[in-house]
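Structure provided below as structure tokens; questions to follow.
Only one protein chain is missing from this complex, and each of the others stays in its spot.
A and B are the chain letters, set down in written order, and residue numbers restart from 1 in every chain.
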Amino acid sequence: MSKNILEIKNLSIMFGGIVALDDVNMVTKKGTIHGLIGPNGAGKTTLFNIMTGIYKPTSGNVYLNEKEITGFTPNKIANLGIARTFQNIRLFNSMSVLENVLVAMHNSMNVNLIDIIFKTKKFKKEEKSKREKAEKLLEYTGLVKYINNSASSLPYGDQRRLEIARALATNPSLLVIDEPAAGMNHKETSDLKNFLDKINSDGTSILIIEHDVKLIMNLCSFVTVLDFGKIICEGVPEMVKQNKQVIEAYLGA
Amino acid sequence: MISKILPFHKKLKFIHGLFLVIIALTLLPFVIEESFGRSWLRIFDYTLIYVLLALGLNIVVGFAGLLDLGYIAFFAVGAYSWAILASPQFDIHLSFLVILPISFFIAGFFGVLLGAPTLRLRGDYLAIVTLGFGEIIRIFLNNLDHPVNVTNGPVGINMIDPVMIGTFSFNNKIVIFGIQLTNLHFYYYLLVICVILVIIICQRLENSSIGRAWVAIREDEVAAEAMGINTRNVKLLAFAMGASFGGVSGAIFSSFQGFVSPESFILIESIMVLCMVVLGGMGHIYGVVLGAFILVILPEIIRSVAAPIQESIFGVVLIDPESLRMILFGLALILVMLYRPTGLWNKKNV
Partner (left out) sequence: MDIFFQQIINGLVIGSVYALVALGYTMVYGILGIINFAHGEVVMIGAMIALSIILFLFQFDIPIYLSLALVFFGAIIFCSLLAFCIEKVAYKPLRNAPRLAPLITAIGVSILLQNIAMLIWGRQYYSFPQIFNNDTYQIFGIANITTIQIIIILISLVTMFFLFYFINKTQYGMAMRATSEDKNAAKLMGIEINNVISITFIVGASLAAVAGILIAANYGIAHYSMGFMLGLKAFTAAVLGGIGNIVGAVIGGLLLGLIESLGAGYIEKLTFGFMGSNYQDVIAFLVLVLVLVIKPNGLVGEKSSTKV
């Protein structure tokens, strides 16, 4: 069962004259939680952006489940099974918690314009079933008490959770999370760890960018370290933690 | 037990209220005509046309957040579709049941034509491009009288057919119970029915996956796309639907007025409709209807009292009503944006 859910081959990207990613090779195994760490500016979010279609790489390839997705549009990649959260939370603030999740179910809605305009039985059935599904997802993610509140009114930690819940609503095979523990205290981080463990054991592979070393150690089975656009170390957390280059990158030479 | 009675009770109340509204709407044109005169009924009819326009633009600007400064072009396309297909211009006289869907689709087609290459532009650029498009349409309408006379140029097309149901023309006058019904009344009923239909359609769109996708795109297009929404197609749909509604509104306008000329489709009209949407609170259906009413009726009131008031105070008309209307409009734009940018009537805060 060592199928690779995500494979990145010789990926490079340049912005103007700056090489943001330099010949990056990375593999995420299916069913695992894979950590991506590195100092600020190392290129982690850029890598995520390329994976999810927001940027096109200058060279190299991205494969999802061994099928090429390099250069696909973000919505196509989302439909193929990668869902993401953002470094700066990007919820739909004027919408309710429920609506945020419903939006992510857009593509699985089996209705067309006629159904909507004439409010057919099919429309009503689909709306009802999707709303139930969304509510179940909110229960699963512990947010159902906020169901009709506006997304912006949630406490910070729960907003992060909502972003993850929203991403899960697209039914992904790979969940790509960008610094979910930023600004969280110990308790929140611990809750987050349990939350992500649960999602993972229920079948979703996770690729996570984080600065919280403890969280990475406890959560991930494999860690990749990025610095100045290059991979400087890869392996199990214990090994990576003790790697000299990694320590230097974080603390300075 | 109680839960069985309550819904029934609510239903009864609803039907009761609906009945009252229908009676009120049916009697309204006569009330207006009696209290204020025939010209105000005509103004009311024009207001309803603008309500349709505002509702259409509300889909584009209010729901999807796409800035369109050239919306009147679709109105023009619809209007000229009717004018060309039901007038002496080419001596074609199709019935309104045929032309209405035609104007719907032609305007929608132009919406797709304009939207396809431009909707990926960001806010201000899209605004200017749509403005340019509106002007291009107007210039073409103004000049397509040679080499082939399609639009009859700056003079416009007149003697446009009114709506006909069977052999009954809306321009006929009939007398029922001693009350005279004119085209003002017939068009009123047609327009009210259209407005109600459009409102229902807009509400259904709003509360569907499409409506939510529009709001998501308006809020954060990048996030929306990351959730799997094909933002390009969804935006195009908003644009095309808005255009189609504009086209239908234009067709009715054309038959109501009996003539069209490029002068009715100048930039200020697009701006006016945009302001109706902004004033009403972008996205808020009933607010937009209110915005349309305010922006049509208030200036008409100003126009009718501006001269007499000035004469009684100053003895002479200092500022002609038209200029006064425009100056007040300009001032209103500035003041509303400074003090009440979310519109007079806020969308409910979730």
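Annotations
In this section, a residue touches a chain if its C-beta (ideal position, glycine included) is under 8 Å from a C-beta of that chain, and two chains touch if they have at least 3 such contacts.
The model shown is predicted, which means the values in this text are computed figures rather than measured ones.
Within the whole complex, the absent chain has one touching residue among B:L25, B:M164 or B:V222, and that is B:V222. Interface note for the absent chain: among B:A76, B:I106, B:V129 or B:I210, the touching residue is B:V129. Mapped onto subunit B, the interface with the missing chain covers residues 67, 117-118, 121, 123-125, 127-129, 131-133, 135-136, 139-140, 143, 147, 222, 267-268, 271, 274-275, 278, 319, 323, 326-327, 329-334, 336-338, 341.
Basically, only the chains that are shown with their structure count from here on.
Each chain gets a centre from the mean of its Cα atoms; for subunit A and subunit B, those two points are 43 Å apart. Those residues of subunit B whose C-beta lies close enough to touch subunit A in the complex are 201, 204-205, 208-210, 212-213, 215-216, 219-220, 222-231, 237, 349-350. On the side of subunit A, the complex with subunit B involves touching residues 52, 54, 73-75, 78-79, 83-84, 86, 90-96, 99, 102-107, 109, 111, 113, 116-117, 119, 123, 127, 130, 148-150, 166-167, 169-170.
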